[in-house]
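Quick one: this structure, given as structure tokens, is what I'll be asking you about.
Note that one protein chain of the assembly has been removed; the remaining protein chains are unaltered in position.
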């Protein structure tokens, strides 16, 4: 279900697809574009990705969430290109029998996303300036023998 | 914004109203009707409330969330009457500059809701039986002098 | 005499077989007087009393508060919203 899109994220579809008869909790996280950063006025964010690897990394997070937490599903969609103020650049939706696991998994998925997915964002400032946001270095995963 | 409704919750409206230029994170929690409980097949839940007191209690949670966490808004909607499988009985949406506070506040609001709001749910079983769900006793709040 | 409305919810409503009880009480009556009157009329509620919270005019109270004409008492079983 991991997806990269070039248009506004359809959060209503995500929510609808996540709802399941066996689940009592759905947690939806949206990362949205803020109008300020370090005191400067921001007019938008622009995202780029190494697409095939980013989709693979997002799918790995979805699977990892389902392995680590008592959840039914985790689905992640990231938008690329320019994302205007207050629109969502990323959506993570988790469905679970109980809410604790849903919150934990959603939060974990976002932490992982910021650490392991080859996507980059540039802030577009009101004065016409733009700057890449300081990021997190990618590191190769531990050898397969260490995996869960 | 605290609201009791007698029809499906409009989560898309909630999400739209929560999105704010100053916020980078929106967390939406939905409590949905599960098709099972303690091994019995459930066909729906039926909710009732002491309406005026429930609205007041929900509004107090919204305010409490904004006081305790670094968030911009918290809005809670609870549905009453019969809620079919996979539909939402409750929605909590929180918007914040950063995601940690949004997750914390949303989770706290749900914990409070289950503890302090005069709403009751009855499980409707596949065999035609129905039972009130074991709940949490309401306790009068600490004296005003202890409040934040 | 003064009139006080008692609202019953969930299991309390079901056991009593009704959601609203109108009480006529002597002036100066307090919460315990109202509860005494409800107990006398609705013995089916007996097993629930240890678990019921009481609100007067929409506010939870642990005290034996005085009542006023037109007041509203609510009998609230353990809650299970969400």
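For clarity, chains are labelled A, B and C in written order, and residue numbers in each chain start from 1.
Simple rule for what comes next: a residue touches a chain if its C-beta (ideal position, glycine included) is under 8 Å from a C-beta of that chain, and two chains touch if they have at least 3 such contacts.
Remember, it's a predicted structure, so these values are computed and weren't measured experimentally.
Chemist: One chain isn't displayed here. Which of the visible ones does it touch?
Modeler: The omitted chain makes contact with A across the full complex.
Chemist: Which listed residue, A:36, A:68 or A:114, touches the chain dropped from view?
Modeler: A:114
Chemist: Name, in rising order, the residues on chain A that touch the hidden chain in the full complex.
Modeler: Counting only chain A, the missing chain is touched by 31, 47-50, 52-54, 56, 78, 89-90, 110, 113-122, 132-141.
As a convention for this text, only the chains that are shown with their structure count from here on.
Chemist: Whose Cα centre is nearest the centre of all Cα atoms in view?
Modeler: That would be chain B.
Chemist: Taking each chain's centre as the mean of its C-alpha atoms, which one ends up farthest from the centre of chain C?
Modeler: The most remote chain is A.
Chemist: Using CA atom averages as chain centres, what separation in Å is found between chain A and chain C?
Modeler: Those two chain centres are 50 Å apart.
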